[in-house]
Each structure stands twice: as structure tokens, then as C-alpha cells.
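The block that comes next holds subunit A.
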Amino acid sequence: MSMFSAFEISGSALTAEKQRLDLVSSNLANMNTTRTPDGGPYQRRTAVFAEKLDEARRNNPGSPLGRGDSGAQAGRGVQVNSIYADPAPPRVEYDPEHPDADEEGYVEYPNVEVSREITDLITAQRSYESSSTAVNTAKDMYLKALEIGS
Partner candidate 1 sequence: MPLFNDGVMQYLSAGLDAASLRQDTIANNLANLNTPNFNRSTVSFEEQLQKAREAEEGRGSLERTHPDHLPQSPATLEPTVQEEASTRRIDGNNVDLEREMLSMVNNQVRYNAMAQRTSDRFDNWQYVINEGW
Partner candidate 2 sequence: MTETANLNQIAGINPEGNFPSAARAEEKENGPSFAEMLQNAFREVNEKQHQADEMTEKFVAGEEDNLHQLMIQTQEARLSMQFATQVTNKVVDSYQEMARMQI
């Protein structure tokens, strides 16, 4: 079994949560962007997280963990499967003076809610920290193993 799979697994989480963090930053930064190149207000973006699967499990969806090539093995970590735009309707405000107001004077604002973004931020941070700790733990363990015999 690979010694360094622990690092890969935790590494996948660090990568994925960083992506989540980036999305949150983007959402927050564009909270009030009423006009985008595609027209219309900015749409909140969110990531779909899924377990990273190895060859065997990808071909047999739903199959459990268990034996790999070299005995029992754990999973492969997590990955961002896709990033999609939140289809929730935009926030509408009445402001006829606004340059992006429509004929009736309503402005469409992005469907981004601060509280929700902050929650996602905390989730990302919590997860990131735990995987970071896991990396350090694995490092500590294997450094100890290197001391055997010295």
C-alpha cells in the first residue's frame, strides 16, 4: 500500500476546499454586480463535491471501499465534480435612477446572500484545517518510521 496516499487524499481536500473558497470570494466580490458580459446580474456560483473514485469504483458505481490491488485500501479523497450557477432568481429592487434599471424601474441584483456565503466560508475553512492537520499527522508518523533502526 502506498505510504504517500495519505498525502494525496488530504491534498485532494485542500485543493477542493480552496476551490470552494475561491467561489465564495468571487460571490462576495460580485454581490452587487448588476451587469455581466452575458447580460443580467451576476449569478452565485457553487461547487458540487464528490468522492474521488479510483478506476475500479468508477466502473462499478455504488461499490463499496475495500480491497485494492495491494490489499485493503482507503478512498482517494474528494474532488470538485462541477461548478454550476445557482438557478435561484435574482434579488429585485426598485430603483429607477439606476443605469441598469428596466422599463419599470426594477434592478436585478445577484442572488448572493452574505450569510450563506459566510457559512460556506466557515465550512471550507473547517474542512481545510482538518485536512491540513491530517497532512501533518501523516508526516509525523512517517518521519517516525524513518527513525527505525537509527
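For anyone wondering why these and not others, all candidates are chains of the complex that A comes from, given by their letters.
Throughout what follows, a residue touches a chain if its C-beta (ideal position, glycine included) is under 8 Å from a C-beta of that chain, and two chains touch if they have at least 3 such contacts; residues count from 1.
For clarity, every value in this text was computed on a predicted model and none was experimentally measured.
Trainee: Tell me which of 1 or 2 touches subunit A in this complex.
Mentor: Of the listed options 1 or 2, subunit A touches just 1.
Trainee: Can you name the residues of subunit A that touch candidate 1 in the complex?
Mentor: 1, 3, 5-6, 9-10, 12-13, 16, 49-52, 64-66, 71-78, 123, 126-127, 130-131, 133-134, 137-138, 140-141, 144-145, 147-150
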